[in-house]
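One protein chain is absent from this view; the other protein chains keep their places.
After this line comes chain A, so read on.
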Amino acid sequence: MNKVPLPPPNAEIFTTACDYCIVACGYKVYRWPVGSREGGPKAHQNALGIDFPANIMSGQWVSPNKHNIVMVNGKPHHILIMADADTEVVNVGGNHSIRGGTIAQKCYNPKTLTKDRLKYPMLRVNGSLRRISWEMAFDIMAEVSQHVIDKYGKEAWAMKMFSYQFWENTYALTKLALRSIRTAAFAVHDQPTGHGSDTPGLSDAGIDPFSAAYEDWKSADVLFISGTDPFESKTIIFTEWIMKGILNGMKVIFVVPRKTTGVAFGEKMGGLWLDIIPGTDTILQMALARYIIENGWEDSEFLSKYINNRTERDLEVFQANGFSDYKGWILSYKYAELEIASEITGLSVDKIKQAAEMIAKPKPDGSRKKTSFGIEKGNYWSNNYLNTASFASLGLICGAGNRPGQVISRFGGHQRGMMPGGKYPIEDAVEKFPGRKIKAIDLDRWVEAGKVRFAWVVGTTWLQAMAGSQGLRKSFEKMTRDNPYQITRLDKRHAIDMLKKRVDSQGMLVIHQDIYPVAPIGTEIADIVLPAAGWGEENFSRANGERRIRLYSKFNDAPGEAKPDWWIAAKFAQRMGFSGFDWKDSNEIFEEAAWFGKSRRTSYLPLVWYAKDQGKRGHDLLREYGTTGIQAPVRYEDGQLIGTTRLHDSTLKLGTSYNLTANNAKWLTEFKTKTGRANLLKTPWELFSDFYEFIKPKADELWVTSGRINEFWQSGFDDQQRRPYLKQRWPDNFLEIHPDDAKVRGIESGDMLLIESDEVPIQVGGFSHKDAAVRGVVDDTYSKEAETPDLIMQQSVTPQPDRGFDEMMSADVESDLLLDSLSTRRVERRESRDHFDFSDGLGEDSALGIPWSDIKAMTFTELKKNGYIKLTKGSFKAVAIVTDAIRPKVAFTYFLIPSSPANAVAPRVLDPVSQRYRYKLGKGRVRKIGESPYKKDLTQMSFKPRSII
């Protein structure tokens, strides 16, 4: 493009936030009709109010990728989408990432690669998708749904959906699935279940994983970052906050096996790179804690004031009886010894000592450093419970968690877009291991066991996004396209009859609802495909990683007959005869959801209440807050609406609150436990070591870990697949491999590689005793006798009576995706067990109080012994990038290129405590299968290291 049109002074301006990473930078959309007078280069001639060329660091450069042409009420309009140069929060002064900087190219424009947006509902007839009406789609879906629910029960009706794509949508979809249908066959895009915290160790410690404010990431003296380089995946947290802290003297420790730009910069500026062997963070975190305690560097004052000093349950495996108990445990625990830790983590003793000194050794004058702790998926998606619990303990002994610049928090992945409209019906989740409380259905295994007859997939690839993905795909194919009953005529009655026959013959109807055709779930498997409207095509709301809520304005038309997800859910629900879905617009949902989400960390009820008081709509009041938004929980104190900078903030002075605010006031200033004090958690490595020994690369195998890169987002549907500039940068998946590992395999940068594993462990079967038809059922009497722990010594195992009903009802917490925030909490129906039902302020999925005997049944050793583990094969292709920025014996790839998903070689065995996948622990053999076309092409793909500093 030789010219980017400038917005005239009278251009319309909309505020929004970026659609991509957790940070949600503030943006402005300038819009004016095509054919009308354009703006000029002088300040008074354009809506930006600046003279061109734009000044350095002005945040006002209208680069070509910021412009597009969209339709508004059927008429073409110019748009410029610019990071808000005026904002004083998040992306101060108009800073942006490459993702957000090119977000204008996300908008539908049939002259660009967005031309294949889904535009009409479609039905698969003779294998091809044909256009149908919304009415026909809903008629078919409703009649088949009713048939499935009547005949096979509500758990045969499944929903798999994004957890993040705006509150109005997630509220409507979950209200349908969880409150109206009440199915337990429900899961979100990145988990096999729809229940529980991503960082359960933090939750059990009493730490909300999104407690920090972005200013905390620059105001510490030392920052300990585990499992991510924020530069690569939540860019502006790094460039606007962490980087400024570093330039101000803050030192950063990065614990990641791969060096990228942020790590290289941190290291250059006096920080430390701990290039850890994947999966060993628990060991490192325990060794650091032990060395700190051995030297007396713990924050005694904090520990005496803010740590629970008694264990509340005798059966406890994890919770320490105060600091002295924790200290005694870790000082005598062999896996916390420096030499052993060094061997397991691959980090030198000196490096571990150096890190411990940096984070905890008092300054020469005796004063303490301010240290903060940030965590992400490289840590918690490899050894979920133990990693997050030992991370929390390490942070707590250093005095972090409840003060400015001294926080323990996630950085985040997706924006916080889940607003539950129903509670997960845990009491109906039939899956149940011996002795253990009922747990949420693992939807992947549920499908593979043939239990799902109707699956509605909203905004996710499902198959490639899950671990051990190739087996799951086969199950889907078997139950859909390989079933004998297929639709052969574009006829509603015929379609319904065929689909009923299909579900009656072990088959399944799959609905895929998305903005693009997604392979294979939409293009090959689904019989009905529904077109969704997305960002910029409807007024939506959502919070970012510091709980900042903004209105995401509608500024252009959705293509064809595409509709927002909330509308689709509502119309279907009405067709099913459910009440409570007669919303006229997204604002009505925003206002309704405020009441149901009032105890969540993202609660905004006072805003809706205040808007009503002022005669305004909720969305309109939020719009007035522009790109600044307001940080949740929103409070109404001393006669005004105020945001909450951070949670658990011991320095926060609360004003006189209106009662709408009061129900979460306690954890505004205290930790999120019943006592308000945090729990120190013990983390016995033996819970994981059996699996770790199995999954470790053998012989010529390498670790094949995965993660994000800066230049694109998610499965790349907007950018890597459809944005020319980014498609040029990343035309294909890649594998970073160390020069030593490349050399012995004859691999050079640009070679095409095959990564394969014959040993991808898959967890199968294992549902309830109530469901004996499912193979692999364990005898339910298995753990009637409490077993003495054989791995963890010195744990007392004594029965404790059930807690009372009142105590259970008093629990009122919110967890990330813990869909329990409705005011009516149910008492779980439980089998009679002689261990107690935990029910304090920790949430239903807390691991506290589960006895060792129950946890043991879920360890890899026991699963294997009882026939729950089978081995499958997996493989994917990628282009080699040879670089010493990755640790030897470790290879790194993008986590989800749909055509070549790394999860094919990731184990599908769940964490025994928290039921989370271990996506980061893939392994495989790597070999060259040829040269990629990019090896010698000088226009596409760069093979340079991402650590140039």
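The working rule: a contact is a pair of C-beta atoms (placed from the backbone, for glycine too) under 8 Å apart; a residue touches a chain by one contact, two chains touch by 3 or more; residues count from 1.
Operating definition for what follows: contacts and distances are computed from a predicted model.
J.: Name the chain not shown, per its UniProt record: "Putative ABC transport system permease protein", "ABC transporter ATP-binding protein", "Rieske domain-containing protein" or "PucR C-terminal helix-turn-helix domain-containing protein"?
T.: Looking only at the record, the undisplayed chain corresponds to "Rieske domain-containing protein".
J.: One chain is left out of this view; which of A:Asn55, A:Asn126, A:Ser300 or A:Ser348 touches it in the full complex?
T.: A:Asn55
J.: Considering the complete complex, identify which of A:Asn710, A:Ser846 or A:Ser900 is in touch with the unshown chain.
T.: A:Asn710
J.: Considering the complete complex, identify which of A:Ala47, A:Met243, A:Met498 or A:Ile850 is in touch with the unshown chain.
T.: A:Met243
J.: Give me the chain A residues in contact with the hidden chain, please.
T.: Spelled out for chain A, the touching residues are 1-6, 41, 51-59, 61-66, 94-98, 101-102, 231-232, 235, 239, 243, 260-262, 265, 709-711, 724-725, 727-729, 731, 933, 936-942, 944-946, 948-949.
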